[in-house]
Every structure is written in C-alpha cells, then in structure tokens.
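Right, subunit A next:
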Amino acid sequence: MTVEIEGVMRHFGTAVALDSISLTLQQGEFAALLGPSGSGKTTLLRILAGLDFPDAGSVRIAGTDVAAVPARLRGVGVVFQHYALFRHMTVAENVAFGLRVRPRRHRPDNAEIDRRVQRLLELVQIPELAARYPQQVSGGQRQRVALARALAIEPQLLLLDEPFGALDALVRKDVRRWVRSLHDQLGITSILVTHDQEEAMEMADRVVVMDRGRIQQIGTPRALLDAPANPFVAGFVGDATRLEGQIRDGRLHFDGLPIDPIAAPGADGPVAIFVRRSDVVIERSGAASEGFHVALVRPSNDATHVVIRHGAIMLDGVLAETAAAVKRGDQCRVRIRRCAVFGATGDIIAVERARALVDRD
Partner candidate 1 sequence: MTTAIRPAASDSWPVRWVLIVFAAVLATILFLLPLAAIVAEALRRGWEPALAAIVEEDSLSAMRLTLLVAAIAVPVNTIGGIAAAWAIAKCDFVGKRLLTTLIELPFSVSPVISGLVYVLLFGAQGYLGPWLQSHDIQIIFALPGLVLATIFVTFPFVARTLIPLMQEQGRDEEEAAVTLGATGWQTFRRVTLPNIKWALLAGILLCNARAMGEFGAVSVVSGHIRGQTNTMPLHIEILYNEYMFVGAFAVAALLALLGLLTLAIKTLLETLTDRRMGAHA
Partner candidate 2 sequence: MSITTLSRRGLFAASASLAAFSARAQQAPTLLNVSYDPTREFYREFNTTFASFWAGRGNPRPGINTSHGGSGRQARSVIDGLAADVVTLALAYDIDAIAERGLIARDWQKRLPQNSSPYTSTIVFLVRRGNPKGLRDWGDLLKQGVSIITPNPKTSGGARWNYLAFWAWALRQPGGGAATAEAATAQLFRQVPVLDTGARGSTTTFVQRGQGDVLLAWENEAHLALQEFPQAGLEIVYPPLSILAEPPVTVVDQNVDRRGTRALAEAYLTHLYSEDGQRIAAKHFYRPRDTAALRAAGERFPAIQLVTIDDAFDGWATAQRLHFNDGGIFDRIYRPGR
C-alpha cells in the first residue's frame, strides 16, 4: 500500500508541529521517522492513523484521500508507545478486539475469531499467554501482544510508535530483527517512529530525519551517513562531534585544536565541522607538543574507543589499528579521516549546501 503525504501542516496554538511535510512511501517499504522529541514525528504518525488531522495538505493511502475517513475505518494497524493494551481484557481478548467490533455482517463467527487469534499468537510466538491479563506478562511479551492486536485487523499499513522504548537493551535487539522479518514476511508497508538512530538505521529501508516539524533529509541509512544534508542530520546521525573551524585559502583549520589543517574547497569563512568517532584516529605521541591527552579508554570488540581532551574540548575517537595501547593521561596525536563541513552563514538553521568531504588518506 502506498502512502502519499503532501504539504501537511499542523499547528497547536501558535506552535508549529508539522511544517509542509511531503513524503511518499512505496508498497512494502519499511520507513523510519527519526528525530528528537518534539520533532513532529509522532504527530505525523497520528495523522496517518486518523487520530489527529492536518490543518492543511493531504494524505492519500493506497491512492485514496483519507481526510474524511475516521480512524476506525482506515484499517491502519498501530502499535502504541506504551502498547495501550486493554487492561481489563486477557491477551486473547485484546487480540480479538478488532474483529469483535466489526459490524455484524463483516464479523467472523466466534470459532473463526478464536482460530485467527490463535494463529496471531503463534505468529508472535506467545500462544501460551492467551488467558493472561496484560499486567501479568513481561514488557517484551506485551509488545508482542500489541503487535498481534494491530495485525489482527489485517492492516496494509502498520504504524509503530517508539515500540521498543520500554524494553531493556538485550531484548530490544532481538525484537527489532524479528519485527523486521515479520514485515518482510507479511509484505505490508510499515512506518516506525523512533528517536534512536541505531534502531532506525538497522530496521528501515529509508529513514526520514525530522526536526522542528520539518523533514531534514530522506534517504537510505547509507546515504544519511555518507551525505548528511545539513548540520542537524550530520549531528543527529552517527555519533558525530561538532567542532568549530575556519576555511582560509582552501584549507580547513580547527579552532583552538592542535589538528593539522586539511585541504578543503569552499569559500573562506567560519564553518561547522562534524566528525564521527570512527573517523578520528588516535595514536600515542612521544612528545608533549601535540597537546591532546587521553581522558578515557574503553575497549570494545572492533576498535578501542578513546576519549581525548584538549583544554575544555573533548573528542571521541578510535585507536589506530597499528598503534600501541594507550592509558589515561598519555599524550596523543589525532588524524581526521573524514569530516562533514558546513559553511555557516550566521543563521545556524539555514542549510548551507557548500559541503566538503575531505579525505586525507
């Protein structure tokens, strides 16, 4: 089922929640709406579900304008942030709800409902919990109930509102993969709302980055990492640290940091620089001249994560593969492999497209 959103606006009082949102999703696509809280992503989701209505613009689901279609007739499955399970109904009753409230002529008979509920509970792998109440099952299980309940109405569009927020880290990873595989298996269109960039990157075919009611960038996870469209995306996606700098005579200078200037195209002037952890390569240096020293070392499987410090500025980086181990207090040297640079025009929000990706290696 395709979803076409065009020029959607939504105000709450004087606050703008959604500002000219346009977006098209293809049948079978898994999209993620990624942004900090207050970015408007949940409002957009609620508009798709029919729980909220745009002040302007149109929403078409499967080619039909749904402006006048109330939520209950949209057939859109929603998994709510805190699951919103009916606390006075058992798990099975929760899942059956969407079938039982159908008008009589469309309602399956009781045996059929029971069969379908059973099948759904098997699909989400909790058939043994049918008779329990929501309060009596774990967070991960509740999440599965919520999913089964949303799937019971056989939606062609599934909306997931921060569905993994209430789960602990270990469970979360499994459930993410499982939900994604379920999506592929059912062939439906899914939209995930999240503020967790890792989650969005892992699950979605395409990620829609939102901030302050506007879409900042739409693209595959790879594209977002490789070519962030503006400082916000560069900062929000992929653990980047923001540094200040200048371009002078075709070279990029880092303000107040003992990093060698690197070649960069672009007009002279102050710039914002975003560097990702994996692009900051750290080596121990004998001399005390470089001025960085190690503040924290955290070993991990792929590369050693090192936090270094110069004056008040802290920078995340990784230890060069060939380098010797470092410890707290060691003097060190820094090599920037890649960085994203945005020329500032004074207006911070304004997107200056003069972007330079500089590769020194």
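Just so we're on the same page, a contact is a pair of C-beta atoms (placed from the backbone, for glycine too) under 8 Å apart; a residue touches a chain by one contact, two chains touch by 3 or more; residues count from 1.
The candidate set was assembled so that all candidates are chains of the complex that A comes from, given by their letters.
Everything numeric here is computed off the predicted structure, so don't read it as measured data.
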Out of 1 or 2, which chain touches subunit A when the complex is considered as a whole?
1
For subunit A, which residues count as touching candidate 1 in their complex?
49-51, 70-78, 80, 82, 84-89, 97-98, 100-102, 133, 135-136, 149-150, 152-153
